[in-house]
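For this view, one protein chain was removed and the others were kept in their places.
For reference, chains read A, B and C in written order, and residue numbers begin at 1 within each chain.
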Amino acid sequence: MKLKERKRDGVAILEMSGKLMGGPDSETFDETLKTLIHEGCHNVIVSMERVKWVNSTGLGILISGYTTLKKSGGELKLLKVSDRIENIFIVSKLYTVFESFQDEDEAVQSFS
Amino acid sequence: MKLKERKRDGVAILEMSGKLMGGPDSETFDETLKTLIHEGCHNVIVSMERVKWVNSTGLGILISGYTTLKKSGGELKLLKVSDRIENIFIVSKLYTVFESFQDEDEAVQSFS
Amino acid sequence: MTVSSKIELHLPSNMEYLGVPDAVLMEIGSDMDCSKNDLEELGTSVIEACTNAMEHGNQLDDVLSIQVIFEVEGNEITITVLDKGPGFDFEHWTPSDELMRQRGRGILIMREFTDSLEFARHDDGRFMIRMVKKLKPSEDD
Partner (left out) sequence: MTVSSKIELHLPSNMEYLGVPDAVLMEIGSDMDCSKNDLEELGTSVIEACTNAMEHGNQLDDVLSIQVIFEVEGNEITITVLDKGPGFDFEHWTPSDELMRQRGRGILIMREFTDSLEFARHDDGRFMIRMVKKLKPSEDD
């Protein structure tokens, strides 16, 4: 998994690509969020358009990120989740936790 | 490998998809050309945009088709060959045999 | 028929290679007239099974390999994943129902996404998970 970071209207957009799974991906994601929080940025959109697949360990990484941001007063939302990955959010009932968008403008505006 | 056939200005366009290799693909291709020649259509464009890969046995199929059409007074030309496949035409020197186009209009007009 | 459509894969227990069994399955499926959704559900399931085999079975010791066997019969695919670990008490295993738990979703996902899921110990001592899924034709997508 790789992350590319940019900002829009004070919201961090993390463009994730590759495969989201356990191991090193967890650290990469946690470190990125910690740095953002440290910079005062608590609202994060994870854009998943270029994520090939997620396994259940990868779901855990998103949950942990969600919890971290929630505690700091912010939120983690998802953008452009593929059908394949959405399906996993549905069977694991996590679609009730994560707000998810297909349109970036909408996602950014949802924070204001 | 699969073929989808259509006609434009008396030229048959065969849209090939999948993997072009020996075995049943050879029969599929030969039969299609024979039927076309029987119908009086001797000019054929093989559109390779959706061909994932070709092996050397697959090249043999194209060569045999080229020869068959040549004998009947027509020609076989190629359209939208990918970089991967073009590379194989280059190392096997077959790029000197097959006329190849990236644009369909151009390919069709080249017969008139 | 069964013999001739058996594909076998051996991978080191390194998460880096979790994409390989999925890629093999997608390639097999690309020649079948089957629902993309069904194929992806099975792909997600084989990734879960391999994650568990590498992590819980082989303890991520990448000198130990896992084995993945794909068997195709018509539109039905059977996938077996074998590891060299101790297995677990699958008959008494129950998932947590804490929505925000970080782990413990793999078996649930496999159960949801396959027609049958079975754990066993192979004659040679390896731990084994076997899943079967009949893929719907693509028209049903």
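List of remarks:
Keep in mind that, in the parts below, a contact is a pair of C-beta atoms (placed from the backbone, for glycine too) under 8 Å apart; a residue touches a chain by one contact, two chains touch by 3 or more.
This structure is a prediction, so every number in the text was calculated from the model and none was measured.
Among C:Lys6, C:Arg103 or C:His122, only C:Lys6 touches the chain left out of the display. The chain not shown here touches chain B at positions 19, 21-23, 52-53, 55-57, 59-60, 63-64, 67, 83-84, 87-88, 91-94, 96-97. Where chain C meets the missing chain, the touching residues are 3-12, 14, 16-17, 19-20, 22-24, 26-28, 30-31, 62-63, 65.
By definition in this document, only the chains that are shown with their structure count from here on.
Distance between chain B and chain C, defined via averaged C-alpha coordinates, is recorded as 40 Å. Centre-to-centre separation of chain A and chain C, using mean CA positions: 26 Å.
With touch defined as above, chain B holds no residue shared between interfaces to two or more other chains.
Looking at chain C, one finds that none of its residues touch two or more other chains.
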